[in-house]
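With one protein chain held back, the other chains of the complex are shown just where they sit.
A and B are the chain letters, set down in written order, and residue numbers restart from 1 in every chain.
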Amino acid sequence: MAHKWGMAADLDRCTGCGACVTACHAENNISTVGAEQAARGRAKHWIRVERYWEGEFPDVHMKFRPVMCQQCDNAPCEPVCPTYASHHTPDGLNAQVYNRCIGTRYCANACPYNVRFFDFFNPSWEKPLHLQLNPDVSLREVGVMEKCTFCVQRIKATAIQAEAENRQIKDGEIKPACVQTCPATALVFGDLNDPESDVSRLARSPRGSKLLEDLGTLPKVTYLSKQTQP
Amino acid sequence: MSSVGTMQPVPDQVRADLLRPLLRTSWKFYSLVLILGAIVVAALAAWATQMTLGFGISGIRWPIYWGFYVTNFVFWIGISHAGTLISAILRLVNAGWRRPVTRCAEVITAFALMIGAMFPIIHLGRPWLAFWLFPYPSERMIWPNFRSPLVWDFFAINTYLTGSVLFLFLPMIPDFAVVRDRATGMRRRIYGALALGWRGTPTQWHRLETAMQIMAVAIIPVAVSVHTIVSFDFSMAPVPLWQSTIFGPYFVAGAIFSGIAGLIIAMALLRRFLHLERYLHPVHFQNLGKLLLMMALLWGYFVFNERLVTYYGNRVSDMQVFWRTQRLTFAPLYWTMVGCNFVLPLVIMGISRFRTITGCVIASIGVVIGMWLERFLIIVPALGHKYLPYSFGVYRPQPVEIVITIGTFAAMALLYVLFAKFVPIISMWELTAVQHPGPALIPPATAEHPLGETHA
Partner (left out) sequence: MKAIYGLYTEGTAAQRAVDHLRAAGVADTDITILSPEPREDLAFSHMHAPTYMWWFACLGGLIGCATAIALVYITETSWPLVVGGLPIVAWWPNLIIMFELTMLGAIAATVITLVVSGGLARTRQGIYDPEVSSGSILVGVERPALAAIAAYEQALSTTPGARIKKI
């Protein structure tokens, strides 16, 4: 049976540390843009920790949520791309094909989660950081869109290895960079088509909900709400 | 009462007046071309800089990924609806007062379309790959996504551009023949080639007029479809205030509105600088002014519809953008737009004392500004304020975008000036033909009017 990759994010465990953001940058060759460009809104955080303040001092609460591409089954970013750079794969991912992208940025406007990023400049890394680049992930030139891929390079590598060893992929075998790095194991990745996988069980949790569910995008990331203090 | 027919100059005078700009050039022409050309070159340099240094030099940012360029795109495609309304619709209802005005309008259409069609290329991240929108058997074995509104844009704009250029060119053929016969040397050869060997047999005239009829019938639905499809660029995305089914008719009405305004301005300038007072009468401006008034009311109707339905629905994300335009950040621009698009035309065009040529031009300039602001206010406030507050943003246009925007206005003026230099800006044969209307146009004699009156 075909896979349907999904994720779950436990907001009760998430501490907002931001390690997932750093890991994602490292794994996916995402360049940093510098303070000035970041202030102008050019940062490309494929996964970001959204932080909101609630209440007045001294009763201030902080809420945070890691937001990455939700790989929507009814993705609004897909039909609008004129060159099929954004399309849906058989294993449920929203693929971004950099080579096809001509940079109309329509997909980014259509995305309600604002998880798509445009390469405003050619990426650059100060030496010796260029030695840290991941050879499994292509570099994106100026003018194309990029976004979280659920670390498709790791998915593909594991799938190839499993096929070579003539076996199924085990649950928990694939770990995107953010899932691997999270110190609180708040992020879980797995096959939603396998009812016994961790991510499927968490998707069925009564604490679970989807982000902007009422828009009808059918996102595949389940957020488990924070347990409130009694 | 035929206001055009009674004041019509004799055909020789018509030809002399309308060929004068082609045959005589003053220093004013050269200096105008130089100034406009310099601005256009500056805009092209700005675009080249953007392509070399990267799109980052523009004001585009996360999450507002469309800004001035898409505003200009929608704006110029809107202006291009001038020609279709005047030439095609008025031709089909046999309104005689359109005759001196048709070519001016069709020229605006053709050039506004060409300028507007540049922007989907200018705003691309990788514009050198724009040809991938064209359906051709590529070695990559992939075709364009026909489910994407941008591909619909490509087909619609190209169809409209082809149709408009042909609609403009066909009635120019007999006028090219006139110029060919009076020119010498290289000019004679060029105009001769453009005239396609036109002689003026009854068969040719009849075929030409039939072709114009068919084109008029065909171009109206194409024009309606073009701006509807441009509106689909917005209504197909789940952005607050964008997913409105009214966008199709709203954009078409707005396009015709801005097109008429552009036409009034162009006609007033032509009348002044080419001394066409004998051909472009105050009644032309008054009639167009009345159309402008009607379109202002229609625009107000559509805006009211859109706003009331949003207001009543009271959805959180929609209302945030709603108030952002009406009360908060964008309020100054919003109320300027309402003043320019609704209040100003209603006052000036509604009171007949103000409906002079100057009044029409002032109202039209206001409408052009207001309609540009309307496009901007549809795009930017909504994109900056979608659903997740952490990702809200503010758009600040940068010099490259401003220079390119100004450059397009200069390009429009430059193309127009060059056109008026090489082609008679009023269709000579259509003007002289009005003095010999066909039998169908002369109503039968009655007791009151024994000889029947010609309807111009």
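The definition used in the following text is that a residue touches a chain if its C-beta (ideal position, glycine included) is under 8 Å from a C-beta of that chain, and two chains touch if they have at least 3 such contacts.
Just so you know, these numbers come straight off a predicted model, no measurement behind them.
Participant: Specify the residue from the set B:24, B:199 or B:353 that touches the hidden chain.
Facilitator: Answering carefully, the residue with contact to the hidden chain is B:199.
Participant: Touching the absent chain in the whole complex: find that residue among B:131, B:146, B:304 or B:390.
Facilitator: Candidates B:131, B:146, B:304 or B:390; residue touching the omitted chain: B:146.
Participant: Quick one: which of A:75, A:115, A:203 or A:221 touches the chain that's been left out?
Facilitator: Answer from the full complex: A:75 touches the omitted chain.
Participant: List every residue of chain A that touches the chain not included in the displayed model.
Facilitator: 73-81, 84, 86-88, 218
Participant: Suppose we count only contacts with the excluded chain; which residues of chain B make the list?
Facilitator: 11-12, 15, 135, 141-143, 145-147, 151-152, 155-156, 158-159, 162-163, 166, 170, 173-174, 177-178, 180-182, 196-211, 214-215, 218-219, 221-222, 225, 229, 429-430, 432-433, 436-441
One rule holds in what follows: only the chains that are shown with their structure count from here on.
Participant: Using the average of all C-alpha atoms in each chain as its centre, how far is it in Å between chain A and chain B?
Facilitator: About 44 Å separates the centre of chain A from that of chain B.
Participant: Which residues, counting only chain B, touch chain A once they are in their complex?
Facilitator: Touching chain A: residues 53-56, 60-66, 120, 123-127, 129-130, 132-133, 140, 142, 144-145, 147-151, 154, 233, 236-239, 383, 386-391, 393 of chain B.
Participant: Which bits of chain A are touching chain B when the two form their complex?
Facilitator: That would be residues 37, 40-43, 48, 50-52, 67, 76, 79-84, 100-106, 108-110, 112-114, 117-122, 141-145, 212, 215, 217 of chain A.
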